[in-house]
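Only a single protein chain was left out; the remaining protein chains are all shown in position.
Now for chain A:
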Amino acid sequence: MPDTLPVPIADGLICPETEGNALFASRERATNRLCFPARPEDDPRYERVLLPRTGRLWSWTIQRFRPKSPPYAGPEAFEPYAVGYVDLDGALIVEGRLVDVAFDDLAIGMAMRVVPLPFEMTDGTLRTSFGFAPDKGVGA
């Protein structure tokens, strides 16, 4: 991960070699089934894989009130945010925040890509989480 990105919010979540633009998953060797988040790397039943970086919005909503803490660890000041599931090209449908998009522009089927998401914790420290942003290079 480049110096500009804060420490990841969890290990084994975001691939550091992709500048935060790809997520890890695990493939169960026996069934080929993918699971996210990735299993611990030392679990011999799974192999670690990278999920596709792009996909289509599968569903979405807007979180209009501040979630309770715990478990929420964001800042006290609250701004509504978008959440959605993105069907990552032929692999898995993954949930995450939707960023760089006006709420009114959200539409099921729109092209999205994985992006790193700086996340401010309650104590003011920054971590890198992930989100999905419109993939402008692809037509809807």
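The working rule: a contact is a pair of C-beta atoms (placed from the backbone, for glycine too) under 8 Å apart; a residue touches a chain by one contact, two chains touch by 3 or more; residues count from 1.
Keep this in mind: contacts and distances are computed from a predicted model.
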Task = Have a look at "Branched-chain amino acid transport protein (AzlD)", "Acetyl-CoA acetyltransferase", "Phosphatidate cytidylyltransferase" or "Biopolymer transporter ExbD" and point out the UniProt protein name belonging to the hidden chain.
result = "Acetyl-CoA acetyltransferase"
Inquiry  = Among A:Leu5, A:Ala73 or A:Ala133, exactly one should touch the missing chain; which is it?
reply    = A:Ala73
Ask   = Which one, A:Val7, A:Ile108 or A:Leu126, makes contact with the chain that was left out?
value = A:Ile108
Remark   = Residues of chain A touching the missing chain are 9-10, 13, 25, 33-37, 58-65, 67-74, 81, 83-85, 87, 90-97, 103, 108, 119, 121, 129
